[in-house]
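One structure is given here, and the rest of the page talks about it.
A single protein chain has been omitted from the complex, and every remaining protein chain is retained in its original position.
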């Protein structure tokens, strides 16, 4: 089960990592770990011009909710916030923030790292990279079988 | 060695976690992990009213610089920012932000977690907890020998 | 019966479609339904062979789950968000 204050959102507006991390500060917590993922300019020497993200939105929201529920089971955490951006993103712009608050920081680090790994594996969002002279849909890893998710 | 863009600061002003995390966004990075540490209201049922932080400031800055240099040796990270607040802090206010940017998120998580653990062990900052009916200097763990630091 | 089939990202570009109505026999299961869709769009399996994922009503699906009239099916490649 997710809690009343957990949140998960898709947006086409710029994401403010501080706003996501500080939206709720549970009074039994002392630490929030936030992952700020953004558009890298250079990957192995190749320059990215910008990215385009698209999503199967209702399913993405359901999958995010499932991830948060599972994170509450696996880690001693109080609150999770996930905000993912869609549409065109320029270099350096935030594509995703995952924020995890916990009474003890260890669980916040573990939960946050688990959530970004699973998000990249299961939440139906795709990015197209546009570089000088071409564009390509970035290939995710298909380390997911349909069976895992029934 | 630290890099030109690493930063470490002590301040009596409120800390904006988003500003620290986004101050510099290296163009070879795709992820920044930020730890936001703040004043917890309830610890094992006891209510904290507020905290007072004090520091041996020049030594604290030197120790932070050493931690950042060591983090660059141990982890594949591009940038570290550490901002620690001093003075009186109310419930929920940020006491420290440690922000680590890296080409790959794994190193950012590891570096950030290592830095907060070492900061709590070596950087000369102390907090006094004021609760209903009393106050006490919070005891750090003395798991540090002088020898380790020469 | 009729189902809706959605494509996203690379599968939308490969098929030239984002959402279509698709006819299926009664009582097909998910595996049979997706096999029928791939047969209609041979480019999908050619281009994305092992990276295709399937969903029924916004849940990852496959196997012998029975498809119903009006279900929302989706065919997409391995996700790459984050």
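By letter and in written order, the chains are A, B and C; residue numbering begins at 1 in each of them.
Everything that follows uses one rule, which is that a contact is a pair of C-beta atoms (placed from the backbone, for glycine too) under 8 Å apart; a residue touches a chain by one contact, two chains touch by 3 or more.
What you see is a predicted model, and the numbers here were worked out from it, not measured in a lab.
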In the full complex, displayed partners of the excluded chain: B
Among B:18, B:37, B:81 or B:111, the residue in touch with the chain that has been omitted: B:37
Interface with the unshown chain - residue positions in chain B: 37, 53-56, 58-60, 62, 84, 95-96, 116, 119-128, 137-142, 144, 146-150
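Simple rule for what comes next: only the chains that are shown with their structure count from here on.
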Shared chain contacts [chain A and chain C, defined touch]: none
Cα-centroid distance, chain A relative to chain B, in whole angstrom: 24
Multi-partner residues of chain A (each touching 2 or more other chains): 37, 116
Chain C, residues touching no fewer than two other chains: none
